[in-house]
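What you see is the complex with one protein chain gone and the rest in place.
Right, chain A next:
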Amino acid sequence: MVLKSDVHPIKSADDVVRVRQVARQWAAELKFSLVDQTKLVTATSELARNTLEHGKGGTMRVEQVENGPRRGVRLTFEDNGPGIPNIERALQDGYTTGGGLGLGLSGSKRLVNEFEIKSEAGRGTTVTIIRWK
């Protein structure tokens, strides 16, 4: 169940910094430990950068979600960019098309509890992550 939600644009490098701060605030509000906050914010940074650089910009939806007794933060990164032709390969450590280290997707997956990626060539990419308290 979604308790509250908000949407933020990712159109510039400053927006990437801003959505990191948003993720931090929402995690702090649920009293995440410092390590858990740091993991969520770092994953946010990786995914927001992907949205900006590979997806040519998009949005981050932030939600406070509840599943039975658990509460968590769900983040959805959405773009209308070129999409990812081979998701399996994109999720491998070290695979990169952007000249980076290729840790963005695979690394952020390790930093959260739930990770889902949908992509369609020419239509865009949506990545959803949840970190539970």
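Heads up, the rule we're going with is that a residue touches a chain if its C-beta (ideal position, glycine included) is under 8 Å from a C-beta of that chain, and two chains touch if they have at least 3 such contacts; residues count from 1.
Just so it is clear, contacts and distances are computed from a predicted model.
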Among "Phenazine antibiotic biosynthesis protein", "STAS domain-containing protein", "NurA domain-containing protein" or "Tripartite-type tricarboxylate transporter, receptor component TctC", go ahead and choose the protein name stored in UniProt for the chain not displayed.
-> "STAS domain-containing protein"
Of A:Val2, A:Ile87 or A:Leu101, which residue touches the hidden chain?
-> A:Leu101
Which listed residue, A:Val22, A:Met60, A:Ile84 or A:Leu111, touches the chain dropped from view?
-> A:Leu111
Considering the whole complex, which of A:Ser45, A:Asn80 or A:Asn113 touches the chain not shown?
-> A:Ser45
Touching residues on chain A - with respect to the absent chain | 13-14, 16-17, 20-21, 24, 34-35, 37-39, 41-42, 45-46, 49, 93, 100-101, 103-104, 106-108, 110-111
